[in-house]
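Notes follow the structure.
Shown here: the complex without one of its protein chains, the others still in place.
Labels for the chains are A, B and C, by order of writing; each one numbers its residues from 1.
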Amino acid sequence: MAKVIRECKVVSTDKLASDVFSLLLDAKDIVSTAVPGQFVSVYSNSADRMLPRPISICDTDKSAGTLRLVYRVVGAGTKEFSELKQGDTVRVLGPIGNGYTLEGNSAILFGGGIGIPPMVKLAKALHENGMSRENLHVVLGFRDESFLLDEFSDIATVHISSDMGTIGMKGNAVQLAEAENLVADVIYACGPKPMLRAVKNFAEARDIKAYLSLEERMACGVGACLACVCESKDVDDHSKVHNKRVCVDGPVFTADEVVL
Amino acid sequence: MAKVIRECKVVSTDKLASDVFSLLLDAKDIVSTAVPGQFVSVYSNSADRMLPRPISICDTDKSAGTLRLVYRVVGAGTKEFSELKQGDTVRVLGPIGNGYTLEGNSAILFGGGIGIPPMVKLAKALHENGMSRENLHVVLGFRDESFLLDEFSDIATVHISSDMGTIGMKGNAVQLAEAENLVADVIYACGPKPMLRAVKNFAEARDIKAYLSLEERMACGVGACLACVCESKDVDDHSKVHNKRVCVDGPVFTADEVVL
Amino acid sequence: MADLSINIAGVEWKNPVTVASGTFGSGMEYDEMIDVSRLGAVTTKGVANVPWAGNPVPRVAEVKSGMMNAIGLQNPGIDTFIKRDLEFLYGKDTRIIVNVCGKSESDYIEVVERLADTDVDMLEINVSCPNVKEGGIAFGQDPKALAHITEEVKNRAKQPIIMKLSPNVTSISEMAIAAESAGADVLSLINTITGMKIDIERKTFALANRTGGVSGPCIKPIAVRMVYEVCKAVKIPVIGMGGIATWEDAVEFIMAGATAVSVGTANFHDPEASIKIIDGIEKYMDSHGISSLDEIRGVVL
Partner (left out) sequence: MADLSINIAGVEWKNPVTVASGTFGSGMEYDEMIDVSRLGAVTTKGVANVPWAGNPVPRVAEVKSGMMNAIGLQNPGIDTFIKRDLEFLYGKDTRIIVNVCGKSESDYIEVVERLADTDVDMLEINVSCPNVKEGGIAFGQDPKALAHITEEVKNRAKQPIIMKLSPNVTSISEMAIAAESAGADVLSLINTITGMKIDIERKTFALANRTGGVSGPCIKPIAVRMVYEVCKAVKIPVIGMGGIATWEDAVEFIMAGATAVSVGTANFHDPEASIKIIDGIEKYMDSHGISSLDEIRGVVL
């Protein structure tokens, strides 16, 4: 799982919703070792933006050597990525982080907003591991427009909510799971912090093991700068304080090892 | 001759020598008032380069509304311009400066290196004013490779020198004019400072009026910042000191008003 | 409709945007490209009692996201300035701030007194000039020298005085307090930060003066911090500047506590920058339901 830096060629781009884009990159050496839940650092081609943008691995095609990233345009960096054209290149470092541990016979995958993309590769991996469609619940919370739905529909039971009720149930993903009384052996989640807190409560109440993928501002993306810490319940073995690095100790943590 | 700022579309690009490029821009409002010897400020599309690059007007086509710039790649800004492709846009301010005063019945035009481009529009203007090919001497000093020669050959008597003797006489433009014993009513020159000094001496020795186009580092390009001054023989009426602004008081000065 | 107007030391500006001294001449040079009357105020290039020739060239160099300058305060002297530059500005519907420089206290005082019976609205005192009598360290780098010149100028000035602080100090709030205590009506900051660039091919300095003042977006974080520290330390209003290139930048300075903002180097990158910033602030206020800048000024303090 060695991290490598590569200048990657853009294979294709796609617009999935008004501000959500998909980028398919030629990134053979990065995808060859990538596992679900890991992310990559994407560097800007603009000289005045020094820091890499962390973007989850949405999907990989190991035989084609391609890496798929799906991201929302929120600022100058993601805007720049959205303007990349086929044949352009972009520098990428990865794969980074621990990724999700695949376990159990049934799972609930919570994806909130731009936390949905990494659920694609995770769902596919669980499916390949033999988890049946009935046991593989994907609970998605959109803001208003949906995206990536097709990626899940064949392999998982998909549950949809949206903030405004424009699609699926009006509400968030955890409310939807509660309403539908979902249970499973394990929970995987990625999304905004309030959602992760709710997932944690949901899991604890049902005594289900939960893996949460966290976000934090990063600088190095490789564990060196200590920018991206989250609070850990116990003293962390590496830091010797109550801090874990999201980039390399995470981004995936079990719900009980971190304080949200 | 009002200066305007326009986002100009690239009509075409061309490579004239290993590091010399030509850029044809759609710049109707800028060329409509442009005269020979004026320049434009070209802004970088890269956010970390704040200052405009001054580039002489090489030629204009008023009916097509196009502006031709010819420049040498010497740093990051000109490198960026050389990568512009047809259809891209670039922000341009112009036309700037006073330009050459057209006078006399015969003229010697000295162009040194990247001081050659403005001689194109000047030679064409003198030709249109009725100056005959025999009376219109264009003396060009190249480093090694030549460029823009075709622009002059039909309308002017062209004399060529180069630093290494790779083309034309080995030596500089002024040595060539001396060798060929050129005389005329008026001299126009653009090129590096040592060449301008030599032109000044050449003109003084022969008592010919000489117009010299100067270069200096600029910031505003509009006369406001006082970055681009040259030393004037007399106290300048605007500055009240021995300084003239190259951008708006020049770039063309008579040889006797400036100290080189 | 948002009201962009401000009152700063008793002077009404129609909007909080001025242009930074030295980057806009006296407005004349930008007149054919933008409507100078749109500005809240024009701050002129520094003017001294007599003409100054300034430094040798090269006087400017580009740096990443900014520039360096060592113009050396070239100016035509106060007489020409009053006759020519002020006459031009009187014809514009904008506040006039004259930036004053000098090599000794008496130089400053002479200019301030000459401006007393003009229609200039405010005076900005550039104390980043070397104090020739005191061994060349700038007035603005020593709290005592700063307090003293502030007092001297304030005693003579007929207009509100803006003391323009140098960022090249250990404690900007100490300097701000010194100027406030000595009677300054307004503070403006930051002036340029001293920098250097070496041309490695030519093995020499990019500027003939060796060092120059760094300005532009590269210094913005430092400027915002200093404006914030000063706004926490003093009660008088502050004009914030340093790298402002967009309306977002301007709002950032206002949230840090600035009453007005000044656009400098950005004018070189885009002569229309100041006008776009005014329009941007207005749109921002309208879309966020902000009716007066008082609602956001210093919100983070």
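We take it that a contact is a pair of C-beta atoms (placed from the backbone, for glycine too) under 8 Å apart; a residue touches a chain by one contact, two chains touch by 3 or more.
Here the structure is a predicted model, which means the values were calculated and not measured.
**Student:** Out of C:147, C:161 or C:256, point to the residue that touches the absent chain in the complete complex.
**Tutor:** With C:147, C:161 or C:256 as choices, the missing chain is touched by C:256.
**Student:** Using the document's definition of touch, tell me which of A:106, A:135, A:239 or A:254 contacts the absent chain.
**Tutor:** A:239
**Student:** Please identify which residue in C:80, C:118 or C:168 touches the non-displayed chain.
**Tutor:** Final answer for the missing-chain contact: C:168.
**Student:** Determine which one of A:65, A:171 or A:223 touches the chain that has been left out.
**Tutor:** A:223
**Student:** Which one, A:47, A:164 or A:179, makes contact with the chain that was left out?
**Tutor:** Here the residue in touch with the unshown chain is A:47.
**Student:** Residues of chain A in contact with the chain that isn't shown?
**Tutor:** 2-5, 43, 47-52, 91, 93, 216-230, 238-243, 248
**Student:** Residue-wise, where is chain B in contact with the chain that is not depicted?
**Tutor:** Missing-chain contacts on chain B: residues 47-48.
**Student:** To test your reading of the contact rule: which positions on chain C touch the chain that is missing from view?
**Tutor:** Residues touching the hidden chain, for chain C, are 63-66, 68, 141, 168-170, 193-198, 200, 203-205, 211, 214, 217-222, 224-225, 228, 243, 248, 251-252, 255-256, 296, 299-300.
Definition applied: only the chains that are shown with their structure count from here on.
**Student:** What chain is most central when centres are computed from CA atoms?
**Tutor:** C
**Student:** At what distance in angstrom does the C-alpha mean of chain C lie from that of chain B?
**Tutor:** 35
**Student:** On a C-alpha centroid basis, what's the spacing between chain A and chain C, in Å?
**Tutor:** Distance between chain centres: 47 Å.
**Student:** When the centre of a chain is set as the mean of its C-alpha atoms, what distance in Å lies between chain A and chain B?
**Tutor:** Once rounded, the distance between the two centres reads 56 Å.
**Student:** Residues of chain A that touch two or more other chains: which are they?
**Tutor:** 47-48
**Student:** Mind pulling the residue numbers of chain C that touch at least two other chains?
**Tutor:** Within chain C, the residues that touch at least two other chains are 64-65, 217.
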